[in-house]
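A single protein chain has been removed from this complex, and every other one stays in its place.
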Amino acid sequence: MHIKRYIAPTFLAAVVFVAVFAPWLPLFDRDAIDLASALQPPSANHWFGTDNLGRDTFTRVVYGSRTSLSIVVAAVGAGGGLGCLLGLLAGYRGGWFDAIIMRAADLQYSLPPVILALVATVALGTGMANLVIAISLATWPRFARIVRAEALHLRQRDFVLLAELGGASVARVLLQHLLPNMLNTVMVLATLDIGLVVTLEATLSFLGLGVQPPDPSWGTMIADGRAYLSQAWWLTALPGAILVATILAVNTTSHLLRQRQDERMEVAFV
Amino acid sequence: MSSFALAVKHLSVDVATPSGVIRPVDDVSFSVRAGRTLALVGESGSGKSITCLSLLRVLPPSASVVAGEVVFEGMNLLGLPAEAMSRLRGSKIGTVLQDPHASLDPLFTVGDQVREIIDYQQAPGRAVSRQRSVDALRRVHIPAPEQRYASYPHQFSGGMRQRAAIAMAVACNPSLLIADEPTTALDVTIRLQVMRLLAELQAEHRMAMLFVTHDLHVVRSFCDDVAVMYAGRIVEQGPVEQVFAAPAHPYTAALIDAIPTLAKRRTRLTAIDGQPPSFTALPSGCRFAPRCPAAQPQCVAQYPSWQARPTAEGSGAACWRATEMLDGRLNIQ
C-alpha cells in the first residue's frame, strides 16, 4: 500500500531527471544515422529499437522528453499564469471587467482547444515560442473560470474584509489572501493541464505545426513512426507508452498531493 | 427499571483518524425516564453528538461502537437488524437536529416531507396520511396548516422550519425524542417558542427526551436531569436543581460560573484556563485534572471512581473530591 504510493512520483522524478541530465548520460548520438541497423526491434543494445534511419529510439525519446517537458512547463506556466491573473481580477473586481473576461473565456470555450491552437500556430508560424503561445491561448480560460469562481467564494470570507479594512492594496489582497487559498485548486488544474498540453503539443507536432525535424519530440516521433506501423510497432508504441505513463504519473501524483493536504486538514477536525 | 425509556450502558465509540484510533465516547452511561428530559451537556468535542449518532445507529463509516448497550423499550438497539432499526427511527424514536435548513429537503413541500414519514412507517393510505400530516403541522402550531402543507421550505422562516422539522419528528407519536441542539441556530425569542412547543408536546405524549445542548440557560429552565460530558466521559449526572445548586464536579461548577448572566454585570467571569485535552493525548488520570483548580496527586494518577450523590438515585460525579464539594468543604472559587 505504502510502496504503491511512491510508484507514480518516482517515475515522474525519473523522467525529469533523465530529461535534465540527458547530455551526460551514456546514450547514443541523437541524430547519428546508421542505415545498416535501421528498423531493428528492441534489444539489449537498443532498448526501444531503432527507426528507419537507424537512430536509437530510446535516445530520441529521452531527447524528445526535453522538448516536450520544456514546452509543458512554459505553456502551463504562461496559460495558467494568465488565466489565474484574469480570473482573480474578474472575481474580485466584478462588474464590466468580469463580464468581458468571462465572455471571452466562453467564446474560447466553445471551440475545441486543438482547433484554437491550430489556428494560432498557422497565424503565428511554427517554432517553440509560437507553439507555447498557441497552447497557452487555448488553455487560459479553464484557469480563469475556476479561479474566478474561487475568488468570488473567498471574497465573502471575513479575512478578506479584514484585510481590506486594514488598508491592504488590491495586489496584496489578490496575491497574499486570495491566491494562496486556492493554490490547491490551481495545482490540480495545472496537473490536469499538463496532460492536455502534452497531447496538444503531440497533436500539433504530429500535424507538422509544432516541433520541426530533426529535433525529436514525443509527438513528432509518434507521427513519424506511423508510416512504419506494420513493420516496426515500437516506433509508435513505445514513445506512446512513455507519453501515456507520464500523463498518468502526473495525475496520480497530483491526486496524492491533494490527499495529503486533505489529511492534514482533517487532523484538526476531530 | 421499566420506567426508563432509554438506558445507555457503558457505551464506547472508536473513530479511526489519520493520526490513529481515538475514543471520543468512553464508557458512557445514562438513562432517560418516560415523560422526562435529560440534558446531555458538553462543549464542542466532548463527544455528545457522537453519542447521539451512535444511539441512532447513524455513525459515519470511520466510527464504530466497541462496547456497551443501548436499551430502548427492552431491546438492545445496537443488536437490532438494520431494517428494524430504520423502522424505529421516525416511529418510536424521533429526531430533531440543530440546523433546520439542512433537515428539510428544498425540493419537496413541507407537507409531503411529513407525509413521507407517515407513509413509510404506517402506510395508512393516501387520504389518511395527508390528514395526519396536516394534523402534525397543526400540533406544532404552524398557522393555516392546510395551506402551509403545500409550501416549500424556502418559503418558511427559520423558526417555522424548525417547527416543521419537529412535526416530522413527532408525526408518528414517538416515545423518545432525541434533540441535538434544536434551539442553537435560532434567535432568542424564537428559541423560547420552540422550547415551549417541545415542553408541550412532551407533556401531551409522555415522551422521553434526550436534549443535547451546550446552553446552560436552556438546561436550567427546561430540563429535568442533566449529564455533563467532558473529553468523552460523563463527569457528573443528576437532577437539574441539585446539580445547579450544588455541583459535585469542579468542571460543572466552573461551567456554571463561566456563563455571563444579567446579574453578573461587570464582574470578572471565572474562566477555565487552558483547553480540553486532545483525544490523541488524554491524561491518564482524571481528564479535567490539568485544568482543575482542586486537582490533587491522586487526580493525576488515577481516573476517579463514581461518587454517588446521596440525595438522588443514580446521580453523582466522577471526581475524587465530590463528597468534599457536596459538603461545602471545597470551594473552588
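For reference, chains read A and B in written order, and residue numbers begin at 1 within each chain.
Keep in mind that, in the parts below, a contact is a pair of C-beta atoms (placed from the backbone, for glycine too) under 8 Å apart; a residue touches a chain by one contact, two chains touch by 3 or more.
Convention: contacts and distances are computed from a predicted model.
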item: Listed names "ATP-binding cassette domain-containing protein", "Monovalent cation/H+ antiporter subunit D", "LysR family transcriptional regulator" or "Fe-S cluster assembly protein SufB", with the criterion being the UniProt name of the chain not displayed; value: "ATP-binding cassette domain-containing protein"
item: Candidate in contact with the missing chain, chosen from B:Leu104, B:Ala169 or B:Ala254; value: B:Ala254
item: Candidates A:Phe21, A:Phe97 or A:Phe159 - the one touching the absent chain; value: A:Phe159
item: Contact partner of the left-out chain, one of A:Ala78, A:Ala104, A:Ala168 or A:Ala245; value: A:Ala168
item: Chain A, residues in touch with the chain not shown (by the definition above); value: 157-159, 161-168, 172, 176-177, 180-181, 183, 265, 268
item: Sites on chain B contacted by the missing partner chain, in the whole complex; value: 43-44, 157-160, 187-193, 195-196, 199, 214, 216-218, 220-222, 254-255, 257-262, 264-266, 268-273, 275
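By definition in this document, only the chains that are shown with their structure count from here on.
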item: Chain A and chain B, separation of their C-alpha mean positions in angstrom; value: 53
